[in-house]
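Only one protein chain is missing; all other protein chains are in place.
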Amino acid sequence: MHNFCSDNVTTIAPEIMAALERANNGAAMPYGNDEITKRLEQRVAQIFERSVAVFPVATGTASNALALSALTPPYGAIYCHEHAHIQVDECGAPELYTGGAKLLPLSGASAKVTPGALGAALALGWRGNVHNAQPAVLSLTQATECGTIYRLDEMRALAEIAHAHGLKVHLDGTRFANALVSLNCAPADASWRAGVDVLSLGATKNGAMAAEVVIFFDPALAQTMAFRRKRAGHLFSKMRFISAQMEAYLTDDLWLRNARHANAMARRLADGLAKIHGCRLVHPREANLLFVMLPNRVIDGLEQAGFGFYREGGVRTIRLVTAYNTDPAAVDAFVTAAQQLAAGGPVTMTA
Amino acid sequence: MHNFCSDNVTTIAPEIMAALERANNGAAMPYGNDEITKRLEQRVAQIFERSVAVFPVATGTASNALALSALTPPYGAIYCHEHAHIQVDECGAPELYTGGAKLLPLSGASAKVTPGALGAALALGWRGNVHNAQPAVLSLTQATECGTIYRLDEMRALAEIAHAHGLKVHLDGTRFANALVSLNCAPADASWRAGVDVLSLGATKNGAMAAEVVIFFDPALAQTMAFRRKRAGHLFSKMRFISAQMEAYLTDDLWLRNARHANAMARRLADGLAKIHGCRLVHPREANLLFVMLPNRVIDGLEQAGFGFYREGGVRTIRLVTAYNTDPAAVDAFVTAAQQLAAGGPVTMTA
Amino acid sequence: MHNFCSDNVTTIAPEIMAALERANNGAAMPYGNDEITKRLEQRVAQIFERSVAVFPVATGTASNALALSALTPPYGAIYCHEHAHIQVDECGAPELYTGGAKLLPLSGASAKVTPGALGAALALGWRGNVHNAQPAVLSLTQATECGTIYRLDEMRALAEIAHAHGLKVHLDGTRFANALVSLNCAPADASWRAGVDVLSLGATKNGAMAAEVVIFFDPALAQTMAFRRKRAGHLFSKMRFISAQMEAYLTDDLWLRNARHANAMARRLADGLAKIHGCRLVHPREANLLFVMLPNRVIDGLEQAGFGFYREGGVRTIRLVTAYNTDPAAVDAFVTAAQQLAAGGPVTMTA
Partner (left out) sequence: MHNFCSDNVTTIAPEIMAALERANNGAAMPYGNDEITKRLEQRVAQIFERSVAVFPVATGTASNALALSALTPPYGAIYCHEHAHIQVDECGAPELYTGGAKLLPLSGASAKVTPGALGAALALGWRGNVHNAQPAVLSLTQATECGTIYRLDEMRALAEIAHAHGLKVHLDGTRFANALVSLNCAPADASWRAGVDVLSLGATKNGAMAAEVVIFFDPALAQTMAFRRKRAGHLFSKMRFISAQMEAYLTDDLWLRNARHANAMARRLADGLAKIHGCRLVHPREANLLFVMLPNRVIDGLEQAGFGFYREGGVRTIRLVTAYNTDPAAVDAFVTAAQQLAAGGPVTMTA
């Protein structure tokens, strides 16, 4: 596989496919009233060391938008980074699900919200002023859309500001596992102990077919969630097949193993590219996404050689994403090709 | 399997599971830009003998609500039966997706909208009157929520009234295959040739894991649909795994074979129950749902014997649903148990 | 004035016009932070014998839709008569303001919800079932859209059923004063003592230019209301000019005097028409609206003679509305003309 477009171009991990096959055994009551979903709830609670409310859904956008809709009134304000997936890449899903809440984009290097930007926005004094949207949620992404990671103290600092202003903290964890192995801490440390109230935990990009779960660390916040999920068309009748994916994902450290591999492949890729003259990482490599500035000639050549990746906005920068099943040989082939192109030569592919 | 609660308590059909396994082979571009989804589009066009716009989604509620949202302005009116799934069982999903359209429930025996009820509602003259919701859609269900079926001439008559008043016709086809084999006609006859503009075609209840598809017979009506699906969180990154289910479903007549079996099991069940004194079908048996009135003592006994079914609203009526994989032996066991109970005796189960 | 189309075709009552002129005196802080609005709040509390939360707005539709939006989640169900203004005549405003709540129309003679219809709807057991819209509000209209009136015991009985099922009770009081003088009771008796939680009290149809007020008898229910009003564009910067109208309306019994006159004129009209052969009141005359069945020839003749009224839906029925300023001579002229036409003769107008 030489496709570095995204970690969502991947297949289903064998352990998860096997779980789907095991789950396909006899009738089961629908809409989450099945044994597998019950077991999943216990598994999540155990892994996060806390009593939680758990809502399996099938897409990251649904997971984010539903979580937000449980945390804000329709006249609320959601603070997020200007590059956040919820702001840029969900075609207004948060606005739809919340009934029209306002997303307020904050700036900050490498897709990380800074305490300064958050503090300044909250200092405007909107709370209680009937003319302004009412501050309701801080939404962070971990790992971020730039592949960077909030350190635990950074996240705690942001959550503290948010909570001090009466906001809830949501974490878009579509790549939470990639962050977790990079932070090398317990799931609880990287979530509720760092101030996260609700986590949208993704598995789709890390080996599942289509499985995400919204985790409320304070179940009281989840009171409206079951109704919201249903009326959004995200209550699956055969929910056990989502739950089974997620259960397998959280079993025997599969999520961590898969993430470790993806991150290792990104490191291998970054290390290889670092040796190329004129090649520069736009953001620190901390998870499984790289944003690489390269000469246009090299980019064009890589594309012609059949490597898959997205070009970023303007010029000379490409996004490379590694995944749970990225082949080291593919990484090496990419690096070699880039080196050859940078040296002015043609690409000689061995595979 | 002795669970007659719903056709959504079932497993995944072997042909569909095999298709999932085949699809799990190598990287593929996300969000429907894959080969399987392209093939599915062609398959649907071929089966329905027409150029169509095709949108795979994963739940019936999403399929219905998204289709409706493409057909009505937010100030529109959607006419449907008072027992329609979109009115009763979707927790307001159509209202959410349409931005607040109004569902106008019509009465009619056995969940079938009558030309009289529809005509009377439209005769109120709301079109163009700024005070009223604007008539936009007629939504029918085939097979209906009561397990009955619109004959083709009935559907054409309703669609004619609708079109004459400027409405579009939506068909909730969560059990379209069950209707189709009962009508014994071509898919095109039961849809666009009968006046249907948009079909929400379901597979989940007939053997899929989670696969539905919205089919626009006039692609011009679908112009906003891609955006609506995305912002609803129903654009799957690994869409090929939905498309693969649906492709298998529509291959080698699997959908028809599965539906024929389900319908045959319902007939076997109805025939068996017909011999019981005091047993009465509340609605005609035309697909794979039965609503059966039985003495309370019999109902209680069946429940105690471990048979699964839902009790309807008030008294003495139960809903029995057969599926693509219903075991004839399970049907016979149910009938025998009901007979024994009706005769005043205990149930003697052999299995 | 020979216009019986509606009580909204009328001028501004002199007392209210005078109040507008008095209010137009010097600067005042905007958005309700003015003296007149403060006085109005006290006046309403005094008249209704209770601590209340008061929200002046300018249209009946806004008053109803905002009140409902404070009482239901977006996935809620609002029970109302099938002829209710909120269901028929607001182009989906309740759906917009509530974020997509579902209005469930109930039948009942003369636009009055019956305990039977309400009880049957609530007996469906939707509460807590994630598939169904969640029962949230009972909305009644007093006087009704047919000009009838709920007796206090009728209203209490309905409110009791509603409250027993966890619903809040909203009253569309666009013609509350007309009902009040007919019931001949205290405002408190006809509202919160009868079980009403929130009253949309209208003045526009009874002599104001544009003035309505939402009254929460339990201020705790109003917590989100200030934000909802603002984001609906119904927070007036120069609110004192709405408040001044409403204050004048509630001063020196102006609302009751105006309503008494309107009701008396309706009685005079009904009494006169009662003597005409072939004339029949479709609904009991209890406030200031009459629905009169007349020979088509008479209706046509009245129209040609220049009288203003609306024809109802189908055939042979017209709606006649009297107002605070209806001229008895206009009533008599109408009756005389109808008599002449019924007798087969031409209309001889003296005025």
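All chains are identified by letter, namely A, B and C, in their written order; residue positions are counted from 1 within each chain.
Convention: a contact is a pair of C-beta atoms (placed from the backbone, for glycine too) under 8 Å apart; a residue touches a chain by one contact, two chains touch by 3 or more.
As the structure is a computational prediction, the values presented were derived from the model and not from experiment.
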Which displayed chains the unshown chain touches: A, B, C
Residue, one of C:Ala19, C:Ala77 or C:Ala93, that touches the chain absent here: C:Ala93
Chain not shown: contacting residue from A:His2, A:His81 or A:Lys102: A:Lys102
Of C:His83, C:Arg193 or C:Arg231, the one touching the omitted chain in the full complex: C:Arg231
Sites on chain A contacted by the missing partner chain, in the whole complex: 74-76, 87-92, 95-96, 98-103, 105, 123-125, 130-134, 313
Positions on chain C where the hidden chain makes contact: 1, 3, 5-6, 8-12, 17, 20-21, 24-30, 57-63, 65-66, 90-93, 95-97, 204-205, 209-210, 227, 230-238, 241, 308
Where the missing chain touches chain B, by residue: 31, 73-75, 99-100, 130-131, 134, 224, 226-231, 235
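Definition applied: only the chains that are shown with their structure count from here on.
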Chain C against chain B, contact positions shared by both copies (same if over half, else different): same
For chain A paired with chain B, centre-to-centre distance based on mean C-alpha positions, whole Å: 34
Whole-Å separation of chain centres (CA-atom averages), chain A against chain C: 52
Inter-centroid spacing, chain C versus chain B (mean Cα positions, whole Å): 42
Sites on chain C at which at least two other chains make contact: 74-75, 99-100, 130-131, 134
